[in-house]
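The structure that follows is given in the form of structure tokens.
All protein chains but one are shown at their positions in the complex.
Take a look at chain A:
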Amino acid sequence: HQSAYESDNIKVLCRNPDDYVRETTRDIQRVPRNYDPTLHPFEVPREYTRALNATKLERVFAKPFVASLDGHRDGISCITKHAKSLSTVISGACDGEVKLWNLPRQECLRTVQAHEGFVRGICSRFCGTSFFTVGDDKTIKQWNLEAPGYGVREEPINTILGKAVFTGIDHHQRESTFVTCGQTVDIWDEQRSSPIRSFSWGVDSFSCVRYNPVETELLASCASDRSIVLYDTRESAPLRKVIMQLRSNTLCWNPMEAYYFTCANEDYNLYTYDIRHLDVPVTVHMDHVSAVLDVDYSPTGREFVSASFDKTIRIFPKDKGHSREVYHTKRMQHVICVRWSADNKYVLSGSDEMNIRLWKANASEKLGLLSTREKAAAHYNKKLIEKFQHHPQVRRIARHRHLPGDILKQKREQREMKEARRRREQNVRKHSKPGSVPLLTEKEKHVAAVVE
């Protein structure tokens, strides 16, 4: 039997509970960590299960509809955001009424009978004190954003009479000039009652005009000869135009990338163009089943929302060909105009049945103040879904969106038609001399010509 053994050569694992248990109930719990991979087996299957759960929960919590702003007495033709405030929105209806809304309280602040006939366009001034409207009665009116005092009649600050109907208006980012389109594209100074410059290119009429938010001297407009015309206010003539197969209804510039704009076309697609290379669109966005009426970019410049005649609004990533989200309701009829709020959280849609609807841009996002843990969990779930997005089960759940019956049927029909056309083209190419039928990519098919 050995004599007492020396304690220098021996150590037994012994933990002091004081180091591992919290001192008082008011403290948080102690959580010692060890990131050794052998203590955490099955990393991939567990992460996969978490990703599957995250996808399912995202679908469970996808409730994008926030509120409906009721009050207009005719279909809504245009919406514009306040330049400085997130809670104000101005909308114009087809009976000439213009309403100012307070979004947090979802109520109408003020109603102005602006025009006789349609309100064709509204834009707010960059300083946030006034807004402009154009209507079917060939006038441009500038209104004050503050309500007039008690008993005072609502009067525009300024009225300009034009020769023909104006169909759209947009204001410069920094200077006091605005541009209207109708039969010609006119640039106006706020102090003058006649345009300082007029652009025309042998086109009947223009439907939409937009200032570039980054390169503030550039303009683009959609013309009725199926073209999009680019202008520079410093030049005397338009720059160039790109002619497509069908007419574009509206266009929107990317607020982050000065050279990209997206136009909403009648052939159910949206096209993103680079102004430096107008011969081929950068991306063709296909998902709508009827004419696309309006498009607006998110302030991050990464996504845009489109409104279509097929009673849905879709959110597209800027570089993908298909939408990531579709919003529809039984009560929402043809959506005429759509805007993305300046805080990147909400989308406003104005439709034919006299309602403006407020939707969440991320359908499963939790609104309001989130604690740091909630934010961390939301980020983790988002990253998990992104990591496993290609796995068939995860993709099946993440892609799943309910569509109204007619839209589903129309989609199937259009897919079959497209397949038939493609097969026909293939057969023609197979049975003709090699090289006589050129192979056009999808992007190249839609541009007819670029004219300088």
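Quick notes on this one:
In this text, a residue touches a chain if its C-beta (ideal position, glycine included) is under 8 Å from a C-beta of that chain, and two chains touch if they have at least 3 such contacts; residues count from 1.
Just so it is clear, contacts and distances are computed from a predicted model.
Only one of "Prefoldin subunit 4", "tRNA-splicing endonuclease subunit Sen34 isoform X2", "WD repeat-containing protein 46" or "Beta-Casp domain-containing protein" fits the UniProt record of the hidden chain, and that name is "WD repeat-containing protein 46". Screening A:Leu13, A:Val60, A:Leu161 or A:Leu439 against the full complex identifies A:Leu13 as the residue touching the chain left out.
Note that of A:Gln29, A:Gln191 or A:Ser236, the residue touching the chain absent from this view is A:Gln29.
Chain A residues in contact with the hidden partner, per the touch definition given at the top, are 1-2, 4-7, 9-15, 17, 19-21, 29-46, 48-50, 53, 391.
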